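Contents: one structure, followed by commentary.
One protein chain is absent from this view; the other protein chains keep their places.
By written order: A, B and C. Residues from 1 in each chain.
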């Protein structure tokens, strides 16, 4: 069990490194879209929510599962759409350059 | 079994990303030391060599294990020392600046 | 099958990584966002085939409701309300992680003793998720002005928060040992309270940094959830977001020349400093005012005019009028440029978004580094509701809280016109020597009104 945890920890540490390396020297203009884009990615918890919601658990757990899916989905859909709206705005300006 | 392989694959892919991200825009001056330094790191296969050599296998496997340890160790020790020698040379020059 | 689903999760994670990479360069940002969204879609579809999933109605219902709400939010939000929107969405993400962990906790109640590592990660997931949830909601409230935007301070604040934090950790330790559900609810309550109390003392203008930090938390909450259900897809994506959020937070703090600790615990923008530094200096010393008529003449006959927008432009929603005035001036042959300070406004890229909304051409916007050498050659700089980002104290006064922040050197131009409503200080709560400069004239009033007057005057010239 603990061994399995270490394996997962390996994945966690490596992914942290990737995250650190990928986001370096972003121009301030992109801070807000980047924030909301990465925020949408953190909605990946939808996977966990779906598993919990689909397990056919007893009442309370099922309600929690349903809420989890709703919340996560708001995060995902809202996040990506909002980011796109922001970026579209930047894009348009560039073309008119 | 295959599932375990996928877990390992995850680690592999993430580590590749880290490697790609870490080595960007190295100045040409450092190409040779970087090459020999990362070469020394690839001597990590020493771990595998030790496990194979220490298992108390039958004759042929034991010889292979011994050779593996020797080879890997040459790579590790030689690699790090050579790199250090090269870098020491750069270092000295810098201080005299 | 399981192996295949895991492979697909890996693919999704790769999409996220590549998406984030593209998101951090202006030219590729939009495609990066789409790539990340694609990764998410793939992950969701793959999960439907997970063998642990037995019934679909709850899932489908949840997805439909959530998507509808999310899409409505995204469609209807105003461009200027983006920061609070992000905060709100982030809160939902954190909440979802806490809920998943909660459901898992309930399920494990029934069976045999929970393994200790699962117990720990469940609690951590609930803790971080709940803090993210309530903290984000407060950040949202502050920016939406449902809660006061000021830094709320009270005696023993830090001690209280530290105690709260310690007791939450104590509870987790206790829970890990006993596994009882009652204190679990207490844990949720305390975590929520902790989120509220840690964000309340932070000034509204520091919210972007807070949101970025909470965003990082929500990533870590997702990763913790991944540990709970042993899912490396969740772990990778969560860690990615966690790390990139931290880096982004650091970059933002650097741009304001402040430490993260100062942002979180400094109670910057609390009423206290603001009152102390504000009117005191303002009453004593003489300033020069200018009429809209004189100002318009000055502008109309200038060779180069630089507009310096700040937070006041956003408050007054004057982005369209400024564009109108710029068009009029350009028709008269005046060279018009916009100087964009990296932390002007209240969110990163605030000015860019606003001016983009008013269709100001991209190539008229200049970064601090590009425009600073230009002020020498500028006849009139028009400061529109900006204050801290043009405060020379950042260069000259080591005691100032702004000291060290790079600023726009508007004081190098021949004339400076400052538009604001009063002599009140800006976000940092300190006076501004620029207003007393011999080359500076003040044009008091709401920025939108003032700009409208100027436009009318220029038309009539």
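Convention: a residue touches a chain if its C-beta (ideal position, glycine included) is under 8 Å from a C-beta of that chain, and two chains touch if they have at least 3 such contacts.
As the structure is a computational prediction, the values presented were derived from the model and not from experiment.
Q: According to the contact rule at the top, which chains on display are touched by the left-out chain?
A: A, B
Q: Residue by residue, what part of chain A touches the chain that was omitted?
A: Its contact residues with the unshown chain are 2-3, 5-7, 9-10, 13-14, 17.
Q: Footprint of the hidden chain on chain B, which residues?
A: Residues of chain B in contact with the hidden chain: 1-2, 4-5, 8, 11-13, 15-20, 22-58, 60-62, 64-94, 96-97.
By our rule, only the chains that are shown with their structure count from here on.
Q: Of the other chains, whose C-alpha centre is the longest way from the centre of chain B?
A: C
Q: Express in whole angstrom the distance between the two chain centres, defined as the mean CA positions of chain A and chain B.
A: Computed from C-alpha means, the inter-chain centre distance equals 35 Å.
Q: Between chain B and chain C, tell me the centre distance in angstrom, where each centre is the average of that chain's C-alpha atoms.
A: For chain B versus chain C, the centre distance works out to 43 Å.
Q: Where the CA atoms of chain A average out and where those of chain C average out, how many Å apart are those spots?
A: Those two chain centres are 17 Å apart.
Q: Going by the touch rule set out above, which residues of chain A reach two or more other chains?
A: Correct list: 11, 15, 17-18, 22.
Q: Where in chain C do residues touch at least two different other chains?
A: Residues 13, 17, 232, 236.
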